[in-house]
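Quick notes on the structure that follows.
All protein chains but one are shown in place.
Think of it as A and B in the order they're written, each chain with its own count starting at 1.
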Amino acid sequence: MRYWLALLLALIAGPLAAQTALPPAPWADRQIPDAGQERQAKALMETIRCLTCQSQSIADSNASMAGDMRSQIRERIMAGERPEQIRGWLISRYGDWVSYEPTADPILWPLWLAPLALLALGLLLLRGRIVRRKDA
Amino acid sequence: MRTILIWLPLALFLAFIGLFAAGLFQPDDHIINSKLVGQPLPAFVLPAAASDRPALASTQLATGKPRLLNIFASWCVPCAAEAPQLEALRAAGADIDAIAIRDARADVDAFLARYGNPYARIGLDARSSVQIALGSSGVPETFIIDGRGRIAYQHIGDIRADDVPMILDRLKATR
Partner (left out) sequence: MIAETGLAALWLAAALALLQLFLAFFGLKGGKPELLPAVRPVAIAQGLLTAVAFALLITLFLRSDMSVLLVATNSHSMKPWLYKFAGTWGNHEGSMLLWVAVMGMAGATVALFERALRRDTHMATLGAQAAISLGFYAFLLFSSNPFARIDPPPPDGQGLNPLLQDPGLAFHPPTLYLGYVGLSVAFSFAVGALLTRAVDAAFARAMRPWVLAAWILLTLGITAGSYWAYYELGWGGWWFWDPVENASLMPWLAATALLHSVTVLATRDGLRAWTVMLAVVAFSMSMVGTFLVRSGILTSVHAFAVDPERGSFILVLLAIYIGGALALFGWRIRTVREGAPFDLVSRETWLVINNLLLSVILGVVLIGTLYPLMTEAFGHKVSVGAPYFDRIAGPLALALMVALAAGPLTRWRRDSARAVARRLLVPAVALVIAALMLAFAPVRMGTLPWLGLVLAIAVGIASLAPLWKRRLLRTPLFTYGMVIAHLGCAVSLAGMACDSAFTVEKLVAARPGDTIRTAGWTLRFVQILPIAGDNWTALQADMQASRNGGAPVTIHPQSRFFAAPPTTTTEAALLTRWNGQLYVVLGEEVEGNRWQMRIWWKPFVTLIWLGGILIALGGALALVGRERRGWLIKWRARRATEA
């Protein structure tokens, strides 16, 4: 487990060193003046997966490509695009993988059925165990 | 019914073991292919990235003849490593255009002077916006664009020497 920290740090920090000397894109780390739009953009960024890093959303990544994506998302939100349009556009490029928010793809349906199936199974197991008494 | 419930945990467990074993033998390759392969190139117009090469627009890639579109950057080490292969492709008759990602003209010039310049046109994508529009997930990557401006193939990562014949074959097969 000693590798944990080293590799973790290498992963979060490595991309910084290997990337460009260019300053970050203008809206990568700058909030939209309109609070409502910023909230929309932030919510979307938290559900878009970073491409060059492991298992992080672009909202939580130092990679420069994640910064470019954040900038692009903010610019598009400011231009009046709806978050779901932008998500759809990204999915048409990178597939369902890019969205942490499960898409409507049939392959993801079992994921939503899982909790219901588990609850039903649990109730089935419980059947007849709990007695109801009239005088209770 | 009761029998099914009693043996259900073991059955589920064995399914998970199978899944784990499959996962061990086929580790995740972390490669995200562009979904645009087989579709028209998204429209873009980019400024010139190098001093001695013209700028690049998507319309210039639909020339009736298949072309290679290389995504690279001067700050990217594998891009320098694949330079000889691009040179070999160029020598074999491939037309290569390029997009430089998050780059500056002086850096691109220095990179090309050092590692060679097999490109016909080079566009500068300072904020990765065309890269994202292409569904490309890193540098270097190489796309084959057919004569009508459709993306025919995406090669992720640097081109190794033994990839060159395969890419030439694909280029030939593309129209």
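In this section, a residue touches a chain if its C-beta (ideal position, glycine included) is under 8 Å from a C-beta of that chain, and two chains touch if they have at least 3 such contacts.
If you're wondering where the values come from, they're calculated on a predicted model, not measured in any experiment.
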{"item": "From B:Leu14, B:Ala92, B:Ala106 or B:Met166, residue that would touch the chain that is not displayed", "value": "B:Leu14"}
{"item": "Touching residues on chain A - with respect to the absent chain", "value": "1-14, 16-17, 23-24, 29-31, 42, 46-47, 49, 53-57, 59-60, 62, 95-103, 105, 107-108, 111, 114-115, 118-119, 122-123, 125-126, 128-133, 136"}
{"item": "Hidden partner chain, residues of chain B it touches", "value": "6-7, 9-10, 13-14, 16-17, 19-24, 27-28, 30, 32"}
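We take it that only the chains that are shown with their structure count from here on.
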{"item": "Rounded Å distance, chain A centre to chain B centre (Cα mean)", "value": "24"}
{"item": "Chain A residues touching chain B - in the complex, by the definition given at the top", "value": "18-22, 25, 51-52, 54, 64-65, 68-69, 71-72, 90-95, 97-98, 124-125"}
{"item": "Footprint of chain A on chain B - complex, ascending", "value": "5, 30, 32-36, 73, 75-77, 102-104, 107, 126-129, 131-135, 137-138"}
